[in-house]
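This structure is in structure tokens; I'll ask about it shortly.
Note that one protein chain is taken out, while the other chains of the complex remain in position.
Order of writing sets the labels: A and B. Residues in every chain begin at 1.
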Amino acid sequence: MIEAILLTIVTASTPLLLAAIGELVVERSGVLNLGVEGMMVMGAVGGFLGMMWTGNPFIGAIVGILFGMALSALFGFLVLSLATNQYATGLALTILGLGLSGLLGEAYVGRSAIRMPALDIPVLTDLPIIGRLVFGQDLIFYVSIALVIGVAWFLFSTKQGLTLRAIGDNHASAHALGIKVIRYRYLAVLFGGGCAGLAGAYLSLVYTPQWAENMTAGRGWIALALVVFASWRPARVLAGAYLFGAVSIGQLHAQALGIAIPSQLLTALPYLATIVVLVIISQNRRLTMINTPASLGKSFVPDR
Amino acid sequence: MKTTLLTTLATATALSLTMAPAAFAQQDTAEACFVYVGSATDGGWSQAHDEARQAVDEHFGDAVTTRYVESVPEANSEGTIERLARSGCDIIFTTSFGFMDPTIAVAERFPDVKFEHATGYKTADNVTVYNSRFYQGRYIQGQIAASVSETGTAGYIASFPIPEVVQGINAFLLGAQSVNPDFSLKVVWVNSWYDPGAEADAAKVLIDQGVDVITQHTDSTAPVQEAEARGIKAFGQASDMIEAGPTAQLTAILDTWAPYYIERVQAVLDGTWESESNWDGLADGILTMAPYTNMPDEIAAMAEETEEAIKSGELVVFTGPITKQDGTVWLEEGEVADDGTLLGLNFYVEGVDDQLPQ
Partner (left out) sequence: MRIELIKRGTPSATLRYLSPIIGLTLAVITGAIMFAIMGKDPAVALYVYFVEPLTEAWSVHELLIKAAPLILMGAGLSVCYLSNNWNIGAEGQFIVGALAGSIFPVLFTGFDSFIVLPSMVIFAMVGGALYAGIPALLKAKFNTNEILTSLMLVYVAERLLDWLVRGPWRNPGGMNFPESVRFPEFARIPQLMPADGRANWGFIASVIVAIAIWVMLSRTLKGFEVKVIGTSPRAGRFAGFSATNMIFFSFMLAGACAGLAGIIEVAGASGQLRPIISPGYGFTAIIVAFLGRLNPLGAIVAGLVLALTYLGGEAAQISLQISDKATRVFQGALLLYVLACDTLILYRVRFTRTPRATVEAAE
């Protein structure tokens, strides 16, 4: 029972975690991509189409990543090469992604995908409570955990990670030091797009193996909130994603137990909780000031 | 068999049910138009209507052209319906409850166009309402669920607390109680007709809480997929979901609007179309049951027997004695619920483990 509930929470949290860890890197480089929802839904349709074409959910996941990256490349071209307003461009990306994915997936609505198989190791997977949780999940789950560790290591233990953070904090000085600001940012944006795409593919290949219009249902926006929630620290993104997953699954459990609270209030709970947590986090100025990339959202045009 | 709503309903709506005096002329061709609240390929409610539209196309060949507008938001649909009325449609089917008042408003301005509004209750000289007694299928599902369940508890994934959904929950439980009087039902509201993620979450939560059969009044195949993955049983909704749950789906309630649409379009061609209030059931073919699968033969036989009894009128789902959830008597022994009450149903019968959102 407890194992099953935890497993449900982990599944609900993984797409949030994936999209958020990607966006974290993007924001650390000083770019704010509000188009996570759009890239995620493109990843979902891409994953499903890839699976349909090849019959292989793993190839599907790769196609999903590529779809997310393609949309993020468009974003990168606009905000990095043409220095457009990042907020507006991100919003446009979301509108475009939702429309385009609907168009591409139109013929596939209601079809079932081949669910990505879960790991099954004899003995280990059958361990009580933690067996399934630790040794019996799908590949993407392990990728999400690896990404959190990898991003934390990259940002705080490598020279390139330090450079990326420096760019995010002050792109003008970084540029003056001879760092290729735009190139770093392009790579960060593409990484974020890939992560969002994989998060989408997780939805259409693992979470609910099918394609449905708007199937991200606002998860991209939650991922954005999680990055702020985490004050741009990878480990906190992990905690935040699982907390959010727990709240949204918890309200369903409350309902199934027959607790008489209006379901509208319960379904609004995750959003209200996000607001409350955002307030608590941002209130602590010392904490946010240290980690907030100072150049976040500002356009950068290199002088000649 | 056409079931006409009782006069109590007509007075409740304050709109007269009297027929239009004008006789419509016979015609060789017609245009039939459809307004969908969701995408025509949503895999659920709107797709079922669109499949019926295609059946109309096929049935009449060149005599009838069909057109549709999809994803029409219920907010402010009047302009969309008017555009169709002006574009030469002879009959317009508006297929969601939220289109009710806009349909009536446009119908007033276009007396020569016939309108058919699904699941509402307001009629006019040129507006018919039609609906399906989905709850008859739910009763059969309840019987099957109680027969195959080992835990004695089923899960119900519900969309919104409107009468149609409440009818379904009550009918399901009544069917289940006819087999196992102690059967209980857990309800989760996802506040959406179509949200695969939320529906899958609801299914997982219900399964985690120990139900071994789930049914849904939402449109995506996600709950059936989840049931398949977790090795429990489920019922499809709106369309046959056997592909999503080859070993999980017991049966499904199929929305088969095609016979009704063909009949009404034919009436337009014949010049015999009249304003009606149609609430049809299993006997009329407006809903049908998918094959009874993944269950022992004797349970399937029982289900078929119940289906026949409902069709023949021998079994009426909401027949007393029925007690409300609060313990008061709703229907005395042998008493049959009137359609007016059913159409506005807003209470549970005894045994539902949930508080109806008010």
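The definition used in the following text is that a contact is a pair of C-beta atoms (placed from the backbone, for glycine too) under 8 Å apart; a residue touches a chain by one contact, two chains touch by 3 or more.
Fair warning: this is a prediction, and the values are worked out from it, not measured in the lab.
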item: Contact list for the unshown chain, restricted to visible chains; value: A, B
item: Residue among A:12, A:26, A:44 or A:225 touching the omitted chain; value: A:225
item: Chain not shown: contacting residue from A:93, A:201 or A:256; value: A:93
item: Identified contact with the non-displayed chain, of A:103, A:177 or A:294; value: A:103
item: Hidden partner interface residues of chain B, rising order; value: 12-14, 33, 39, 67-71, 73-76, 78-80, 82-84, 86-87, 97-98, 100-101, 120-121, 160-163, 191, 343-346, 357-358
item: Residues in chain A touching the chain absent from view; value: 34, 74, 78, 81-85, 87-89, 91-100, 102-103, 106, 175, 180, 182, 213, 218, 221, 224-225, 228, 262, 264-265, 267-268, 271-272, 274-275, 278-279, 282-283, 285, 288, 301-302, 304
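The rule is short, and it goes like this: only the chains that are shown with their structure count from here on.
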item: For chain A paired with chain B, centre-to-centre distance based on mean C-alpha positions, whole Å; value: 38
item: Residue numbers on chain B that touch chain A, as the complex places them; value: 39, 41-44, 47, 155, 186-191, 194-202, 204-209, 220-222, 225-226, 229, 239, 243-244, 353-355, 357
item: Chain A residues touching chain B - in the complex, by the definition given at the top; value: 1, 4-5, 8, 11-12, 102, 106-107, 109-112, 115, 203, 207-210, 212-213, 215, 217, 219, 248-249, 252-253, 255-258, 260, 262-264, 267
